Each structure stands twice: as C-alpha cells, then as structure tokens.
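All protein chains of the complex are present and in place, except for one that has been dropped.
Our next item is subunit A:
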Amino acid sequence: MEKSIVFNNRLLPYMLLLPQLVITVVFFYWPASQAIWQSFLREDAFGLVSEFVGLENYQALFAQPEYYRSMLTTVIFSTLVAALSLSIALLFATQADKNLKAAPAYKTLMIWPYAVAPAVAGVLWFFMFQPSLGMLARPLRGMGLDWNPLLNENHAMMLVVMASVWKQISYNFLFFLAGLQSIPKSVIEASAIDGARPVRRFWTIIFPLLSPTTFFLLVVNVVYVFFDTFGIIDAVTGGGPAGATTTMVYKVYADGRLGGDLGGSAAQSVVLMVIVIALTAIQFRYVERKVQY
C-alpha cells in the first residue's frame, strides 16, 4: 500500500516541486521548443533575417542522401557501442564479483575512465592510433596492416567505437556489479547444489535476475550513444573521413554550427529527439515486460 502524504499548506508541495520544474523547463522544454520553432524558419546568409518557410526544412532534409547515410552510420555505431560496452562491462563485473583479494583495486581502476571527459578520451584515442605518431598505430602498421583511420572509413569507425565503448564500460560496470551483488548468495548456492554448472548458472539464474539492471543500462546507453558520443567523434575524426563517422547528432552540429544552416540543423535535432523518445518508449513498453519482478 502506498501511503499518501497530506500537506496542510497548499503552497508547500508546489514549492518542493519548483526547483526540478524550473530546471526541466529552462534546460529542456525551452530549448526544445526553440528548436521546433527554428526548424520552421530559414535565415539569410548573414543571419539578419528569418523567414517562416513551414516544412521546407524537413523536405530538404529528407531529400538529402547524406542524411540517410548519417542514419545508417548512427544505427551501426550505436548498435556496436551499446552491445560492446554492455557485454564487456558485464564480463568484467562478473569477474570482479568473485571473491578476489585484488577486487577493490580492480574496481577502482575500472571506474577511472568514467572520470575522463569525452573530448579528452577522444584525443587520447586519437593520439594512440594516429597513423604516423600513434604508439599503437605504429605496431599495427609494423604488422603489415595499413592502419589509417584518417583515410580508411572502417578504421575510423572502429576507432570511434572503441573510444566510446571504453568510455562507457566503467559506468555499465558499476551498475552491473551493484546488480550482481544484490542477487542473494543463497540463490546462487541453491543453483550450485541443484547441479547448474557456472555457465548454465549464469544464463538461467544470474542473467535473468540482472535484467532490471540490464534494461536500465540499455536505456541509458542508447541515450549515451545518440548524444554523448559527440565529443569523442569530434575529437577523434571530426565526422570524417568523408562523413563515415558522421552520426545524426554530429550532423546536427556540422550543418548548424559549421554549415550555418540553422533551420535545417534544427529540423534534424527535432527528428533526433523524436527518434530517441520513440526508442525509449518502445524499450519501456516491450523490453520492460520481459524484465523480472
């Protein structure tokens, strides 16, 4: 039974909600509505006059082959990053969950990458794999691999994926570890007595009991790859080569900020917003049903 609290002062509940509401309005609803409004306008080359053009920005956007390409890039990029960062983090968390002496040190080391700003992480990875200077690029080239993320589209994609995954693993690791530790030890012991070998135990007991955590991380990771990987892409490849790593969010920036097409860029961000809202809604509706408890 939920207990409902009755406030004697009618103003108090609103005052308590106010800080959160102000933040949401100022930092979300206001910019979002600005973007929607902007997406119906076209500015002249000098930014002096804005003209209402209706859906023209959207029509132009969906006529662009590059836009479809950025969508495909986003799908590939986000699937790879979400899948890899979740599965690697889960693997690490299951290892850290064992009763190892070095576990605390291991956990601390695992968490560090999360404290690195995305752009800094991007620069780190850029230098490590820079074809002529990078300390990891040189051995790769030495092994006869023509490693060149500056020119090769697949190499560039691999590099941004690796950097984004590396950045996100710590976050996922923390949550997976907490999730693993909240599974009662006796349930695991009962399954051991019930004859389940470690691998089977993982898939039939641990993984299903971890599903609330996995679901939460899936939502968070999708939002992460759609938006927060911007800094990494900007620092590592700048969307190149030849637009191979231009995801949708990067294209919003490239067209609006670098290309000066504010209306088109606003239209893109509206589309992006709709996609993310839709994805999250789908996840809540369909995936959560399969989640235990």
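Going forward, a contact is a pair of C-beta atoms (placed from the backbone, for glycine too) under 8 Å apart; a residue touches a chain by one contact, two chains touch by 3 or more; residues count from 1.
Methods note: contacts and distances are computed from a predicted model.
Chemist: Any idea which of "succinate dehydrogenase", "Glycerol-3-phosphate ABC transporter ATP-binding protein", "Acyl-CoA reductase" or "Outer membrane protein beta-barrel family protein" UniProt assigns to the chain that's been left out?
Modeler: In UniProt, the chain excluded from the picture bears the name "Glycerol-3-phosphate ABC transporter ATP-binding protein".
Chemist: Decide which residue listed in A:91, A:117, A:135 or A:190 touches the omitted chain of the complex.
Modeler: Going through A:91, A:117, A:135 or A:190 one by one, A:190 is the residue touching the chain not shown.
Chemist: Just checking the interface: what residues of subunit A touch the absent partner chain?
Modeler: Contact residues on subunit A toward the absent chain are 184, 186-187, 189-197, 200, 204-205, 208-209, 292-293.
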